[in-house]
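With one protein chain held back, the other chains of the complex are shown just where they sit.
Which chain is which? They are A and B, in the order written, and residues in each are numbered from 1.
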Amino acid sequence: MEFLRPESLGEALAARAAHPEAVPLAGGTDVMVELNFARRRPAALLDLTRVGELTGWHADGGTVRVGAGVTYAELTGERASGGQTALGRLLPGLAMAARTVGSPQIRNRGTIGGNLGSASPAGDCHPVLLASGASVEAASVRGRRQVPIDDFFTGVKRNALAPDELITAVLVPAPGGPEQFAKIGTRNAMVIAVAAFAIVLDPVRRRVGTGIGSAAPTPVRAVAAERLLAGALAGDGLWESRGPLPEQVVTEFGQAVSAAASPIDDVRGTAGYRKQALAVLASRTLGWAWRDYRAAGQQAGRG
Amino acid sequence: MTSMFGEPIARVEDDRLLRGEGAYLDDLGHDALAAAFVRSPHAHAVIRDIDVSGALDAAGLVAIYTHEDLPGRVGEPLPLLIPHPALTHGRTGYPLAAAEVNHVGEPVVMVVATDRYLAEDAAERIVVDYDPLPAVVGVDAARAAEHLVHPDVPGNVAAHLVQANGDAAAAVAAAPHRLELDLYIERSASTPLEGRGVLARWDTESRRLRIWTSTQTSTGVRAAVAAKLGLALADVDVITPDVGGGFGVKIVHPWPEEVLVPWAAMTLGRPVKFTEDRSEHFVASAHERGQRHQVRVGFDDDGRILGLDVTFWHDNGAYIPYGVIVPIITSTQLLGPYKPGAYRVEFSSLYTNTVIVTPYRGAGRPQGAFVMERTMDAIAAELDLDRTLVRERNFIQPGEMPYDHGLIFQDGRPLIYDSGDYPAALARLKGLIGWDEFEAVRRAARAEGRRVGIGLACYVEGTGVGPYEGAHVVVETSGKVRVATGLTSQGQGHQTVFAQIAADELGVPITDVEVVTGDTRAFGYAVGTFASRAAVMSGSAVALAARAARAKAIRVAAAALEASPDDMEIVDGVVRVKGDPGSGIALGTVAVLSNPLRYAFDEAARAATQFVGGDLSTPPVAEGDEPGIEGREYFSPVRSTFASGMHAAIVETDPDTAEVKVLRYCVVHDCGTLINPRIVEGQIHGGVAQGVGGALYEKMAYDETGQLQNASFMDFLMPYVSEVPERIEIDHLETPSPLNPLGIKGAGEAGVIPGSAVIAAAIEDAEGFPITSMPISPSDLFELRRRHAASGETANASQTASVNRAG
Partner (left out) sequence: MRITATVNGTTHQADDVWPGESLLFVLRERMGLPGSKNACEQGECGSCTVYLDGVPVCACLVAAGQADGRQIVTVEGLAAGGALHPVQQAFIDAGAVQCGFCTPGLLVAAHDLLARDPSPSEADVREALAGNLCRCTGYEKILDAVRLAAARLAAGPGGDGA
């Protein structure tokens, strides 16, 4: 087996083009498991941990560009990247999602790019990226492109990357409002979620974003629920008034989110339970997000 | 010098382990060849053909073995370790499958290569052609017997046993109140952090076999392997290195690999090692717990049980090498601290196409406690009585000890409780958890929209089963004391507690005591570590052996000092006349004097040589005496000693997500006299964590084709630090056992036993409908709520779903 270890993005893309059979390797949290259990014996490994261009992040206008090699621990702010510790504050939804990866050792090693590359329906970052309308930046020797997150997940553990492409970054719109993420698992730590949900409220663009994990073949948005909530917020002037959310809106939002999922029965839970869990997660995260929005308004009012 | 016995001293094992210098099986034998196995991917299939040709040119390959390559007894089925008259259809697996496979993970081909990666790569290239057969999965399918696991075992029934004391059916029929319960417990497993493993070296010059294995019984492995390989026992050494946890699964022996690896080492003339990986551990070692029970109980207006009639079905997996120990324990220990009136229990042990079932910590008792305690709660609900009151009324009273249940226990001996004070334990538990104040807690929680519940469960555990353990204590001329016992350790701190016992008995500092366990070179007669027996059995043997060595030391020193042995004592390693510190002889010197010498090997030894003097009219070693200060004693009690305890828990259930959180967990524990309270606490903590795991998280999720869906730590949900109760509140009661010299009872398994029972009771109390099946996940609880809401149940504990009033 060949071990390719490019030290720059140019070398990495050249290696990717020359060895389409090579398996990209970053934090190893998925690939190494397959190697350890002899489930996979790829002809080559393409180690991306020495490619400086994939690390770090920067905020540019309304967008935060997060390098594919940024770890969960950098997303939470536990471990600084490049002397910067503010990433967790800048992207609170991603920080919350990264925090639910129970093991510090995995948070230290697993990367956002690797999470997208594996494209598991249970990937922890995915619901937040869907809710915030992020894009995935992919590169190859042919050039760079941005794939809207809505088009990225194409099937169970499949994504829109071409065989010669690598994920180089994730472009996340800087939040203009509250973000929340929550998941339910049978056990607290290290568990694959029974269901996960993210919500992003953008008062500037009057936009509601959602993302569902572990409850469909791919991570999905709850588009009808987004419309329902956006309509209610606009119709009742709630964006401006920051008034309390009618309980009925919260309940209906939860139901609409639940309806958007197509879960299955498996060892972690029944489809019925997953739908219930999603309704609860959606109602709760909406409640928290709206509470945050109202609190921010009060603070602004006082300031 | 203060007494060591009863002190929470630090463990002598730890320094090494904390430096990363522990020597577990896979830390040994870096020069050894590595073995890997091709295992069955089918739950039930006929092997049509094995094609190894694709692997023959694999890098690093040394050998490939199939069943046909195994000579004589090596290839024959593994022994049925514990025969029983009720086990009429005992079947055991072959080390390598002969013609048929009966569970996913059964070994079919053994590959030996220069390292593990290469062995696995070669194994991948071997093609086995199977003809799949219908799989029998789970108790219900086994009972239905639409398909058979073994064609010559009708009804899939390996064993069928009935025990009775009185006419339970008549007593139930005549009782003023009757209930029927249908109860189920799912499979779980020991799951030690270190899997199984074995290393073997064949010394071609001395023609001796040396085996290191991660086992709970080195003498058991030695006898079994010597028999399989046709070697004299004296030519086989079995050494148990540091063991990374066992919890029962490592008492089974010989595992296929424990026969095959030594045989391959002999055949190849090179050391060979097998280290099980995690996925293998899930499908190729052993599980436990899976049972379905039907209970008929009759009781009076006060809740006193008049008759108890229990029928249950035990899933024993594909083979039954460990016999019917687990269901026998369930059937007897189910009774807990109670008098059942007339009792009848009947079980069938059933084959399924799943991993074998052998004892896992608690060994059938968690199921028994679940059944009995669910029954107690059902009686309380039926009569609208406090749950503790019903238990109190059924307790065996301290004055009734020893109490004979009129049944036969797992050791083939009568089920007679030796001691215990159950009313006192319950009083302490109620105080500890605040049982009588709980309704106020419930009301306060309800006012905040929270749902809480409280439950309790009691158990009695027969510990320290025979037949025996032995120990050897020798005082060296350096004054150091070496203690050896054949019983193995799996991390419970045996070296510390045995050193505490020996230090106290001999009157030496504990730092002068060194303990060896589980090495047949140091002590050849032993049984093993299981059934909470190490402290009782080996601890007692160490005490007796140390007493013998002490008596000898006093006799020799008394002769040297021309004093009466009755006036002597040993203090801080010095044998002296009582109360006269100036009179003493160091124990090491006594050891010198005890061994008449011709040759002085050092300065101290001169004192024992032949021209020093002494009584020239008697032989240097008197008739019937031996040289040296040693004791070798065996402890063999007439029957088991019965520890007991009670747990109570308060849980909160999320009204929306059905998540369950354990808010408080209280334990009252009676294991007789405590040797080291800190170690006992650690055993309770670990047991409770496994109990909570078994109640809320852990199960073996087989699909209908016999594939285990959750065979990894990602999906088999063992508790992390984030899942255990915040603090386990413990109170000890010490009711000494009259059956051994130290008054001790076993403590290793107790913590796990009432776990499912107590959590089920607390959830039932929170939810208001009966909990009859464990473990229970949020998804399970959600589905139960849905079912009870649909059937019009109110949040009122009326026992209708699975608890039926009998006609």
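Operating definition for what follows: a contact is a pair of C-beta atoms (placed from the backbone, for glycine too) under 8 Å apart; a residue touches a chain by one contact, two chains touch by 3 or more.
Computed from a prediction, not measured in an experiment: that's the story for all the values here.
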| item | value |
| --- | --- |
| Of B:192, B:420 or B:770, the residue in touch with the unshown chain | B:192 |
| Omitted-chain contact residue, chosen from B:4, B:329, B:415 or B:728 | B:728 |
| From A:41, A:144 or A:227, residue that would touch the chain that is not displayed | A:41 |
| Touch residues of subunit B, complete complex, unshown partner | 8, 10-11, 13-15, 17-22, 24, 26-27, 30, 115, 117, 191-195, 242-245, 247, 275, 277-278, 490-493, 678-679, 681-682, 684-690, 712-714, 718-722, 724, 727-728, 751 |
| Contact footprint on subunit A, counting only the chain that is left out | 1-3, 5, 25, 27-29, 31-33, 35-37, 41-42, 45, 47, 49, 73, 79, 102-106, 108-109, 188-190 |
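Simple rule for what comes next: only the chains that are shown with their structure count from here on.
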| item | value |
| --- | --- |
| Whole-Å separation of chain centres (CA-atom averages), subunit A against subunit B | 44 |
| Subunit A - residues contacting subunit B, complex | 37-38, 41, 102, 184, 186-192, 194, 266-270, 272-274, 276-277, 280, 284 |
| Subunit B - residues contacting subunit A, complex | 117, 120-121, 124, 277, 279, 656-659, 696-697, 701, 709-710, 714-715, 717, 719-723, 777-779, 782-783, 786 |
